[in-house]
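A protein chain is absent from this complex, but the other protein chains hold their places.
Chain nomenclature is as follows: A, B and C, assigned in order of appearance, with residue numbering initiated at 1 for each chain independently.
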Amino acid sequence: MPTPNEVVTSMLEKDAFSQWLGIQVLSIEEGCSAIKMMVRNEMVNGFGIVHGGIAFSLADSAFAFACNNRNNLSVALETNINFLKAVNVGDELTAIATEVHNGKSTGVYSINIFNQRKELVALFKGTCFRTGKALVANENSNRSN
Amino acid sequence: MPTPNEVVTSMLEKDAFSQWLGIQVLSIEEGCSAIKMMVRNEMVNGFGIVHGGIAFSLADSAFAFACNNRNNLSVALETNINFLKAVNVGDELTAIATEVHNGKSTGVYSINIFNQRKELVALFKGTCFRTGKALVANENSNRSN
Amino acid sequence: MPTPNEVVTSMLEKDAFSQWLGIQVLSIEEGCSAIKMMVRNEMVNGFGIVHGGIAFSLADSAFAFACNNRNNLSVALETNINFLKAVNVGDELTAIATEVHNGKSTGVYSINIFNQRKELVALFKGTCFRTGKALVANENSNRSN
Partner (left out) sequence: MPTPNEVVTSMLEKDAFSQWLGIQVLSIEEGCSAIKMMVRNEMVNGFGIVHGGIAFSLADSAFAFACNNRNNLSVALETNINFLKAVNVGDELTAIATEVHNGKSTGVYSINIFNQRKELVALFKGTCFRTGKALVANENSNRSN
């Protein structure tokens, strides 16, 4: 059985968009994740502040790294986000994902996004469906060779 | 007074992230917008399908182009999205934003995202706050120079 | 196999709170429902307008009658609602539920609530999980007696 860290390492390796965002993993525990990124020039919207899609994408990656890390492939059903404070180029954003509910078929996660001044800039909530499939092959099946 | 099209043209010129996404405007009307983009390799997540942040970002841009185009600067308060169907590299996504409610201080918008087979892949709803400020200087103020 | 109407009739018979609300069924079709109710004095909040929970509850019943009526027991995972216009005592509210997505394990429904002047007063979106269990015993099992 792969550890939560191994599952997320495997996910992030193939996750081209999270790589484009510059996401770095801070810590992974069962059902939880903490990640960060720096905000760059190409991430602004038409008002010169950071596009809402950037904060959402960071939160969505934190959500994915939290809800999948027990190696039970889970897909997002519904997510919502409140934008609380403008984000600017040069800000460092940290997303902390915590597990609200770990059901057999579904799960609910809350993700807080903070800037480098520890101000909450966005609040995200995600609901996922668990497929029951493995993301990473289990040790047992490997050893059986 | 600038037209809805002029407001959106001005927004998109400065919107570096919408440009990175490759967003093209299909049509703009008061309180509405239709835009599209092609899904590229750098937009996938750890499962080899398109990152949820990409569909969200497209919808969020459509939302911004719809809710701001009366030249009343509006900021997103809350948005939510349901993911209905996986999106793949090479897909063409179209976002259609319609106005549900045009209040004095707030507005509500519904955005449908379709793929090239006209399948609904995501449903987004956004609530904005209207600041009352202009995005583009009005003709009157220009003429006063 | 019971019809959508039979399933909803069976649900409403046992649904004490929908009865307290005074909900009447207008029409039921596969994956859809239309219901109405009159707003009474005991439904107001501390501002003398109708409590948000009343419009929500009407929408939630419409959602339940739509998402369960194929006789596949479904439970609400996440719902959200935008309040667009104040509702007053004496208003007649109609909820129209339409199916956005009918997946094997999950479904998404949009519910519009109108007052007697056909004004949209609230917009509700619900996501459900399908358990695969029947609500009403199928003809076959009855016949087997």
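Keep in mind that, in the parts below, contacts are C-beta pairs under 8 Å (C-beta built on N, C-alpha and C of every residue); 3 or more make two chains touch, one makes a residue touch a chain.
Remember, it's a predicted structure, so these values are computed and weren't measured experimentally.
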Of C:M38, C:I81 or C:L120, which sits in contact with the chain we cannot see?
-> C:I81
The one residue from A:N80, A:T94 or A:N115 touching the chain left out of view is A:N80
On subunit C, residues whose C-beta touches the chain left out of the figure = 10-18, 20-21, 41-48, 51-54, 56-58, 60-61, 64, 68, 73, 75-83, 135
Note that subunit A touches the chain not displayed via residues 80, 82, 84, 100-101, 103, 108, 110, 120, 123, 125, 127
Hidden partner interface residues of subunit B, rising order = 77-78, 80, 105-106, 108, 127, 129
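Throughout what follows, only the chains that are shown with their structure count from here on.
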Which pairing of chains gives the most C-beta pairs in contact?
-> A-B
Intercentroid distance (Cα basis), subunit C paired with subunit A, Å = 33
Interface hub residues of subunit B, defined as touching at least two other chains | 80, 82
